[in-house]
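I am attaching a structure below and will ask some questions about it afterwards.
Here the complex is missing one protein chain, while the rest keep their positions.
== chain A ==
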Amino acid sequence: MSRLTNHAIGAWLHGLSGVDQVGCESRAAALGTRSIKTASKAWAIDTAIGMIDLTTLEGSDTPGKVRSLCAKALVPDPLDPSTPRPAAVCVYGDRVGIAREALGDSGIHVAAVATAFPSGRASLPVKLADTRDAVAAGADEIDMVIDRGAFLAGDYATVFNQIAEVKAACRRDEGPDAHLKVILETGELVTYDNVRRASYLAMLAGGDFIKTSTGKISPAATLPVTLIMLEAVRDWRELTGTQVGVKPAGGIRTSKDAIKYLVMVNEVAGEDWLSPEWFRFGASSLLNDLLLQRQKLTTGAYSGSAYVTID
């Protein structure tokens, strides 16, 4: 447990520069007007594919569904073997073993949501057990949710301590520790000031990534929210020397959207973040739209949904 008092953390978070909503949204909209063509579009599409955490998070996820998703990750476009693979497959904790086995030594990571995803409404021991279970099953990455109830009640110390404890639960005695992504669920935090504070809190507590959303709450990822988070990781590295990744998740479905996010990464955080190590998309349907656009650039003609495989 940290020696930081809730008062100290709260004072620090509330001392951060505020966010002007109008200015933030107009900056995000302005970045969205960049026109990305030809060679730069091709680069962006391949980069975006490589940044996807291909996700299925349903109560109905069967072993067959998970294997099918893994097969899609291994061969995203059977018509074009030069297509890059997504960064990871993201599943519930009890499906980690199946994904691990299906992906083998392909280099594609297995990410598991944990800590009573998506609500996070469980006691800390339950959250830690959930995390350890996924880590033990071979997850390379853990996507935890913060306790939004505690955050909105001003109980920042609880949020901080939970993140720190989950981070400890990501350790492995043998092999690399699981990377920790901290889901802020910005759709429940609502204000940009809260998004900035939650980002700093998650980074202070040791999160390797900050992630917008579970995908179960609307709105999920938005450009302005991601802008705030990119500014946060950029400033955090200047402050501490530690680089933290960003993952917008939920609601990003088209190549056009994905390219807007990459432009924002490029111009706000900088090109150091333009790799799957530091930026991810949490998405499922996005991959197929990127593949369609990729086919269009390669062949010069639109193919259509019959020419990309469903997982």
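The criterion applied here is as follows: a contact is a pair of C-beta atoms (placed from the backbone, for glycine too) under 8 Å apart; a residue touches a chain by one contact, two chains touch by 3 or more; residues count from 1.
Methods note: contacts and distances are computed from a predicted model.
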item: Undepicted complex member, UniProt protein name, chosen from "ABC transporter ATP-binding protein", "SpoVA protein", "Ion-translocating oxidoreductase complex subunit B" or "Betaine-aldehyde dehydrogenase"; value: "Betaine-aldehyde dehydrogenase"
item: Candidate in contact with the missing chain, chosen from A:G23, A:P78, A:G104 or A:P219; value: A:G23
item: Sole residue of A:S40, A:T158 or A:T309 that reaches the chain not shown, by the stated touch rule; value: A:S40
item: Interface with the undisplayed chain - residues on chain A; value: 17-20, 22-24, 26-27, 33-41, 43-44, 47, 231, 262-263, 266-267, 271, 274
